[in-house]
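Apart from one protein chain that is not included, each protein chain of the complex appears where it belongs.
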Amino acid sequence: MKKTNRIAYVLVATIMLMASVSVFAEELRIDGSTTVGPIGDAFAEAFKNNYKGLDITVKKTGSGDGAAALIDGRCDVAMMSRFMKDKEFKAAVEKGIMPVAHVVAMDGVCVVVHPSNPVKALTAKQIRDIYTGKITNWKQLGGADMDVVIISRDTSSGTFETFHKLVMKKEEMCSATEYVSSNPQAHARVKTTTGAIGYVGIGFLDSAVRALEIDSIIPTKQSIASGRYPIARPLFLFTNGYPKPGTMVFKFCTFYLTETGQEIIEAKGFIPVTNY
Amino acid sequence: MKFSFRYIQDKIFTGFATGAAGLLVVVLLLVLTPMVYRGTKAVVFQGTIEYRKMQLDVFGRGDIEVIATEKAKAQQVRDKLYAMIEGFKKGLDVDVLSGRAKNIYRNYGKEIRDKELASEEFRRRRELSRKIRNELMTAFSLSDKEQIKAHLDNVLGYKDNTDFEGTSAKDFFALAEEFSEIVENIDLKRRKEYANSLGEIEGAVLKLLGPLPGDAVPALVQDRYGCTRMDMAKVQIDRVLYSQRWVSQANNDSLVKVKISRVQQFAGTEMARLFDFVENNADAMLMPKSTFYWQYFIDDSTAGHYFGGVGHEIIGTLLLTIVAMLFAFPLGVISAAYLVECASDGPVTRIVRMCINSLAGVPSVVFGLFGLAFFVLYLLPLMGALSKGCVLTASLTLGVLTLPVMIRASEEAIRAVPKTYKEASLGLGATGLRTFVKVTLPAAMPGILTGVILSISRVAGETAPVLFTGAVALGPLPKSLFDPARTLSYGSYDIAVGDRLAMQVPHNQYGMVVTLVLLIIVLNTAAIFLRAKIFKKLKGL
Partner (left out) sequence: MNKPQIDTAKEPTASQRTLVLTPLQDLSGFLAHHIGRATLFAVACSSVVAVLLIFLFVIKEALPFLQTHSIGDLFSSSAWYPEADEPKFGILALLTGSVYVTVAAIMIAVPIGITVAVFLSDITSMRVRNYIKPVIEILAAIPSVAYGFFAVLVLAPWMQNSWSFSTGTNALNAAIVLSIMALPTIISVAEDAISAVGRDLREASYGLGATRFETIFKVVLPAANSGIVAAVILGVMRAIGETMVVWMASGNANQIPSPWWDLSQSVRTMTATIAGEMGETPKDTNHYHSLFFVGVTLLVMTFMLNLVSEYFLASAKKKTGK
């Protein structure tokens, strides 16, 4: 019994100690989109190596939450795969927060199918017909006789919003649409399901899935950067006001302009906005 | 007749019931085996020299000199491979060849400018060298052997021109001769095909062996090393040896995956040797060794869990668990004490009991909502802290969640203490409180501890409640209770759906979830043994 007591004391003391050590080191909190997340992660890693003692956390909870976190002051930099909505902007201004956008990279959304699928190109209209449930079998598109399994990202994600706006023209998806909560999940579902169609960021393309030509334009870095490919969008970092030069927030938000930053963006499968 | 039917009916039922019980064991094995099998690969695998190099650089582990000698030895073999690719590439890449021609033209131009010739003479020489350059560049871009020959002959016709005596323009002719040799050996009509295939091979070799020693160090840790594990290396070697195509087949609507050996593709060229070389020298280039990476359980990880282990997740999980138990343990034991020792069977007790049961039935994701609404959005601002998920909020949420488990286990344990203990104590004149603290509680302690262990295993495994209350995917160790933490449960989820990198390291995906499962199984086994011991002790009385 004595021993247990002592252990308990030590535990309590440790916890109190941990609670009392306050944070004096510089802190950088990043929150937001799962799409921009990998860039945030990699930037954070590079920063951790460059600035010892910097305390950097990255949370990937989605664009909406990123905006909310910035508005609530829960983060310093919000990663967002869409621009801030009017409502969010208003809420921010009401709380005395002035959101400023930094475009870090371009992202193309690619429509992908299983590599065994003979269908290689579709028009935006055909894709819309699939997602609204008008086309339910690949046979209707010249493919094999199998049901189309429709994979979509969850409705709050920035990737969904881009797709919804640029391909669906804001039409509702049919009820058979299966929702997944991240790009890797969408990739994994298409990879393992022969009849599946889904959409992912260009960074998630590999030989396990095949990207479709849309309106006879193949999604490549060039076609996205040049704006020819129809489903492309900028990725943002949002800060409260333009960050003061010299601060960590500033360094973080301008990191994409450096060579290393662009290298990282490219390594993560996005397209840098400037060429070094 | 009737009897035999009943007999058979009875036997069938017995068999069926035994089968059902057996099914449970099968299900348990079915759930655990594939996961554990894949997860074990995170810890036990064939580590290459790249792995040892990475461990040295990132975690400061291993003998610098030993690794350097190993690396140098591997590099000798690798150099041969690089030389083969370079040799083949030199003759193929139009841009590289044209670049060389342009360079020579530029150098020559500088030389003749320095000679301070008459302007007309200068212009004439310059024109001539430009013509030669253009001839060369046309030759490089063509694919028909005869046409190329004609252009190269044009160039070589100027070889003995005295203008070029002792100048760098001599390099033009060296280049032309070099290229005519290449034209003899390689079918340039297939240049595009070669270039594509070569690109794939180079990509695979880069992944296999990492960046060249002279190249700039890539910004991201995961790009700095080749394949650290033989299972990953085999995939890349396969990519070097075969190209994969999806082709249509007559009797099938769907495309079928085929592997085309590159040896045939490159037959007759110098590259053909490369494939045998890679296959036979894989071990020499990578030096695999059986590795037991026990530090997996203490190491931090690089972004996307590409390298490293689950140390920080384990610490986060333990921290969350301890704080949750500090909250749930006293409340649980005292509640149980009240229910056993003081409560009458009145309506108040009934309500308390009903609430405990309701609490046990609340879906875990609703606990998450509650934690978000109450602890994060209400309590933290009330305490003057920043309203964000942190260790404290996540722990408190988990503490509330595990309270019913704690109460029930404690209640059972306290009830199991023989009445005689208590009566003896009371009979000696001890007060109720004293009896409880000095007699009943110590006797019930092993049972209560079992409850604690079960609560811990519940707390450690829950994901949904910490989703919105304080778990993060990446971040430092929490410095205080007001920082978020990484946990095994959330980490397992995140690594399964989160980063593109994680897709490339399935062993780490499963490693994390298996660590969690093992932690929980160990805790539960401990609880089972502890309980068996108590059972024996009480039976012995």
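Think of it as A and B in the order they're written, each chain with its own count starting at 1.
Quick note on the criterion: contacts are C-beta pairs under 8 Å (C-beta built on N, C-alpha and C of every residue); 3 or more make two chains touch, one makes a residue touch a chain.
Fair warning: this is a prediction, and the values are worked out from it, not measured in the lab.
Every shown chain touched by the omitted chain in the complete complex is listed here: A, B. Across B:Q236, B:T321 or B:S335, the single residue that touches the chain missing here is B:S335. Although one chain is not drawn, its touching partners on chain B can still be listed: residues 6-7, 9-10, 13-14, 16-18, 20-21, 23-25, 27-28, 30-32, 34-35, 330-331, 334-335, 337-339, 341-343, 351-352, 354-359, 361-370, 372-374, 378, 400, 403-404, 407, 429, 431-433, 454, 457-458, 460-464, 467-468, 489, 492-493, 496, 510, 513, 516-517, 520-521, 523-525, 527-528. Taking the whole complex into account, chain A touches the unshown chain at residues 61-65, 67-68, 71-72, 85, 87-88, 91, 146-147, 149, 154-157, 160-161, 170, 172, 175-181, 188-189, 192-196.
Assume only the chains that are shown with their structure count from here on.
With centres set at the average Cα position, the gap from chain A to chain B is 19 Å. Remark: chain B residues 218-221, 223, 244, 246, 248, 252-257, 302-304, 322-323, 326, 386-388, 442, 445, 472-476, 478-484, 494, 496-503 touch chain A in the complex. Within the complex, the chain A residues that touch chain B are 1, 11-12, 15, 18-23, 29, 34, 37-38, 41-42, 44-46, 55-60, 69, 72-75, 115-118, 143-146, 180-185, 187-188, 194, 203-204, 207, 210, 260, 263-264, 267-269.
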